[in-house]
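Omission of a single protein chain aside, the complex is shown with its protein chains in their original locations.
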Amino acid sequence: MRSAATRDRSTAAGVLLALGVLVLTTLFTLVPAPSAGAAAAGPCVADAATGCINGTVTTADRQPAVGVVLEVDGPGGTVQASTGTDGRWSAPVTAAGQYTVTLDTTTLPPGEQLRDPSGNPRTVTVELGSSAGALFPLGEPAGTAPGDQATDDASEPSDDASSDVGAPVGSSASGSFSWSRLAQQATNGLVFGVLLALASVGLSLIYGTTGLSNFAHGEQVTLGAIMAYVGCQLLHLPLLVSGLIAVLVGAASGWVQDAGLWHPLRRRRVGITQQMIVTIGLSMALQYTYQFFLGGGQLRIVTTNPTMLTLGPVRITMTSVVSLVLSALVLAAVAWFLLGTRIGRATRAVSDNPALASASGITVDRIVRLVWVLGSSLAALGGVLMGLYLNATNWNMGGALLLLMFAAVTLGGLGQAFGALAGSIVIGLVVEMSNLVIPSDMRYAGALLILILVLLLRPQGILGRAERIG
Amino acid sequence: MDWTRILVNTAGEIFAPTTAAYALAAIGLNVHFGLTGLLNMGQAGFMLIGAYGFAISTIAGWPLWAAVLVALAAAALFGLLLGIPTLKLRGDYLAIVTIAAAEIVRLVGRSTALTELTGASSGLRGNSYKHTFQDASPFADGTVALGPFEYSMNASNSWWIRIVGWGLVALTCLLIWLLIRSPWGRVLKGIREDEDAVRSLGKNVYSYKMQALVLGGVIGALAGIVYVLPRAVQPDSMGRPMTFFVWTILLLGGAATVFGPLLGSIIFWVSLMFIKSVMRVGVPESIMRTEQIEQFGWVIVGVTLMVLVIFRPQGILGDKKELAIDVR
Partner (left out) sequence: MSADYTVPEPVPFATTTAGRDRVTADLSHVARTPGVIKPDAIVVADQVTRHFGGMTAVDVAHLEVQRGAITALIGPNGAGKTTLFNLLTGFDRPSTGTWSFDNRSLSGVSAARVARSGMVRTFQLTKALSRMTVIENMRLGATHQPGENLFTALVPPLWRAREKEITEQAEELLARFKLDAKRDDYAGSLSGGQRKLLEMARALMSRPTMVMLDEPMAGVNPALTQSLLGHIQSLREDGTTVLFVEHDMHMVRHISDWVVVMAEGRIVAEGPPEDVMADQAVIDAYLGAHHDTDLGDDALLEDGIERLEAKEQNR
């Protein structure tokens, strides 16, 4: 399909576009792929030549168990799989027959064990074009005295993720209300919101200056997190260095993207809706490129246990405190840049009215390039810190956060950088505090519902003014 | 390299139930985007609603027709709810809201709070809701081979689902053919071009957009039913990527055309199957593992979508003079 489409219509922009994707792809090829054990399949799709074996591993308290490795062995060869953030795993096989599924019990979350150890490994029969399930329930094995294993220490870093991208340390599952829980969740919400703001501000700036809703912005966030993982875990660099590299790679990717893709598209006068659909294609291509090289499992940027601080009723990791301070400094710098510097004021002028700005001597293209670089590096930084905050990252982390970013940006008024900051903090608080009233795996849904309600009641956002004089 | 098997597998995709389901979904999206210019980025949400509506009411013991009606009604209601806040706003707001709403449906569906109803993230097993559909088949059970293609008559991935699926595709194509040529279709086309102009001519633009949103969504729900009949209802397999595949299919075949979605779906699945089958045989395990081939396929889909939108936004069948993807 692709070759047919490109062959007869390849132009300069096409080449540049391919280059852009290639550059990102090569960035990953330079990095040694992780061992097969850490890799896992994406969702397996059964078709005429593929059968799937799948299942979900949940902990005793019905939370998904993340990063559990399983091995499938049979007529079609050996396939390894590991559970994703939702506890699901799936393995594609290319021949029908009986397969042995073995769960590697050493990869179970701390304190968890198989309810029926004799059921591991188990045998399943698979047909091509359909799926077969293999379930491994966790819990108290029959005959063991209950109680001992059940103690849940919140300070233990656990891989348990309660939603698409995991839960922060100290986050508690839904339960009864208490003031200390409220304070805890509010703190988590604030941290989450500030980190989200790093990512959203870029999204908002890009929207403001170019009018583009960038659906691939989530992948910029993932890029940051993944680069930090690559630096720390594969190249064994210190966190600070890998973080810095991640931000630089993010900035470079912003530059490359604008120079190789968006600038040519603007020059060709490709409509903004068309460009938006291009971002969707880009997002899809990038997500699966990440997965191609790093697998579908959880990637932990740091593996050491975080240091916990206790401030009154609130427990917070040292990392979160540092992240919070760092983000606040960076956001303040961005604010100073937008308000206090000549080029920042030019950026806001472009955002207000590109034609007018251009007429008054501002080089709009240079500003847009700058915004892409700035937005992408902020997203990368947000990705690194988010990956630390959530304890792990994966190929889809940014994708899962994208809608929250959109919610934040819309809430604050599309295209308004400071609105995005306020919106992010509100969304962060909503996401974390909704735990108090709704099941934690629905917390993102709550934030998205707020997005829809805001559009219904106040489409210009919290900070957007209904009326403004040009 | 076993070319016969590869070719048979690939040719099987031409009339596979999945191809029919995606064609239907793309026809629904065509009503939104191709005819009206609405940026629905949550078609998978409509499909998932249809699938849940059908499966849950069948499990509750409702007959086939009632279950289908429940699915369609649920999708219509979903469309109404989405349309009320957004159809008066700029186009990209609808995009954000539909994508968010589809995600809400998926997140709520997979939530452990609703395990009894939706089976949470493991979903609903196919066998729990397939029976009414299989019982409705007029054919005798057993396996039937047509040339190299051999499927069971009624069970699961059957001839029966193929007949019904493609029958529905044909019916909706006829529906779209009639509508595109009618004054109703003319109003939608006018809205796609410039809704203020249409408003100044006395047409209730809001109502027409709503009709289009609901109609396309209901067709999407139908697609959802066809999609889950040969498999299971799994919320995570019906998320954002599914919506994006539907978009790729629509833009590949050609938006605002009658047969574009159909052609797009066939080309999409046939090419994907062909590429993956060849790579599975031709690329050694040491270079690319089985699951990596899968991911490589999706990377190709993403790049195809980008290239298509930039270089041939009218798709294979579309007329560039008639369609430009540009919504205010």
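Order of writing sets the chain letters: A and B. Residues in each chain are counted from 1.
FYI, a contact is a pair of C-beta atoms (placed from the backbone, for glycine too) under 8 Å apart; a residue touches a chain by one contact, two chains touch by 3 or more.
Everything numeric in this text was worked out from a predicted model, so none of it was measured.
Touching the chain that is not shown, out of B:Gly50, B:Gly119, B:Gly185 or B:Gly239: B:Gly185 (per the contact rule at the top).
For the chain left out of this panel, the touching residue among B:Arg5, B:Arg125 or B:Lys203 is B:Lys203. Counting over the whole complex, chain B has residues 88-90, 175, 178-179, 181-187, 189-190, 193-194, 196-205, 211, 215, 321-324 touching the chain that is not drawn.
Here is the rule we use: only the chains that are shown with their structure count from here on.
Our note on geometry: chain A versus chain B, Cα centroid distance of 26 Å, whole angstroms.
Listed in rising order, the residues of chain B touching chain A in the complex are 5, 9, 12-13, 16, 18, 39, 41, 84-86, 89, 91-93, 95-97, 99-101, 103-104, 107-108, 110-113, 121-122, 156-157, 231-232, 236-237, 240-241, 244, 247-248, 251-252, 267-268, 271, 273, 276-277, 280, 285, 289-292, 294-296, 298-313, 324-327.
Taken in their complex, chain A has these residues touching chain B: 1-2, 5-6, 9, 11, 13-14, 17-18, 21, 36, 39-49, 55-56, 62, 64, 77, 79, 81, 86-88, 91-94, 129-131, 133, 163, 213, 265, 268, 270-274, 276-278, 280-289, 291-292, 296, 399, 403, 406-407, 410, 438-439, 441-442, 444-445, 448-449, 451-452, 455-456, 459.
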